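Remarks on the structure that follows.
Just one protein chain is left out here, and the rest sit where they should.
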Amino acid sequence: MNTVDNRIASGEIKLPRPPAPAANYVGAVEQGGFLDVSGQIHTDNGELKKGKVGADVTLEEAIGMARIASENALAVAHSVRGSLDGLRVHRLRVYVVGAEGFHEQHLVGNGASDYLIEVFRELGTHSRTSVGVAALPFGAAVEVELTFQVAS
Amino acid sequence: MNTVDNRIASGEIKLPRPPAPAANYVGAVEQGGFLDVSGQIHTDNGELKKGKVGADVTLEEAIGMARIASENALAVAHSVRGSLDGLRVHRLRVYVVGAEGFHEQHLVGNGASDYLIEVFRELGTHSRTSVGVAALPFGAAVEVELTFQVAS
Partner (left out) sequence: MNTVDNRIASGEIKLPRPPAPAANYVGAVEQGGFLDVSGQIHTDNGELKKGKVGADVTLEEAIGMARIASENALAVAHSVRGSLDGLRVHRLRVYVVGAEGFHEQHLVGNGASDYLIEVFRELGTHSRTSVGVAALPFGAAVEVELTFQVAS
C-alpha cells in the first residue's frame, strides 16, 4: 500500500531531523483521538532566516518557510509516534510576521496547506486560520501549528 | 421542534452565502466528534471594510464585524454539513487588529459571543480567547475561528 509511511521509507517523502522543543514542553501529544503538534518554525538544517514578510523576507520565501515549518511538524509527529499513518489533518494555524501593510497571510499559509495535501492527499484536507502576529520566537517569520485526528 | 435548522427554514435565522476558502483548504472539517471551521472575516455581500479598530474602525463597527464573521462561519458550517442541528459551540477565538493602545478585544469578541448564543441558545455557551493581532488577510479588522462539538 502506498501509505505515507511507505512513501517515507521509499524516500519519496523526506522528513528533516525533528527539532527539539525550545523549552519545557514536548513536541506532540496524542490523546482523546487527536494529535497536537507544538508550534514549529522554519529552522532549516539548524539555520533560521529572520525578518518580516514584505520587508526582509519576500512572499515567495515566506511560502517556502511555511512549507519548511510544516516539514518540521511532520518530523516531530513522526518522531513521537513512529508513524504518520492513521493521521488525518484536522486544523492548521499559520502565524505570520509581516511588515506594516502586509495582508497576504493566507498566501503564506498555502505553503503549509499545499505540502500537507501533497503528503496526506485526501486525508490532508483541513480547516485553517492564518493571522499576522507581532513577533515569533527567535525572530522567525512564520510559525505553523497542526492538529491531527487519529484513526481509531 | 424549534431547532436551529427549523429557525433557518422559517427565516428567523438568515445565513449569508458561505464565503469560499481564500486559498488551498476547506471551509470546515468534521472528525473525531468536533467540527472546526476555518477562520472567517467580515466580508459582507462581497465587501470588506478594512482598517484598525480605534483608528479607521469604531468599537461599535468592530462588534458588528465580529457578528458578520460569525454569520459567515455558520454559513460555512451549514454548507459543509447541511445542518446546524447537533452542534454545540465549544471554543471561539477572536482576532482583532487594533490601533496602538486598543485593549478592548474582549468587547469586540462579544459581537461573536452574543450572536452564537442568539442562534444556539443553551448550546451556544462557549470558552473564548480574544487577542489583538498585527494584521489579518485582505486587511480585515476582525477574524473569528469556531470549534463545535458534534452530538454523537
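Order of writing sets the chain letters: A and B. Residues in each chain are counted from 1.
In the analysis below, a contact is a pair of C-beta atoms (placed from the backbone, for glycine too) under 8 Å apart; a residue touches a chain by one contact, two chains touch by 3 or more.
In this text the structure is predicted, and so the values were computed from the model without any measurement.
S.K.: Using the touch definition from the top, which of B:Pro18, B:Gly39 or B:Gly109 touches the missing chain?
M.R.: The single option touching the absent chain is B:Gly109.
S.K.: Please give every residue of chain A in contact with the chain that is not shown.
M.R.: 21-29, 31-34, 36-39, 93, 95, 97, 133-139, 143, 145
S.K.: Provide the residue numbers of chain B that touch the chain removed from this figure.
M.R.: Counting over the whole complex, chain B touches the hidden chain at residues 33-34, 88, 90-92, 97-98, 101-107, 109-110, 113-114, 117, 125-134, 147, 149-150.
By our rule, only the chains that are shown with their structure count from here on.
S.K.: I'd like the Å distance between the centres of chain A and chain B, where a centre is the mean of that chain's Cα atoms.
M.R.: Each chain reduced to its C-alpha mean, chain A and chain B end up 25 Å apart.
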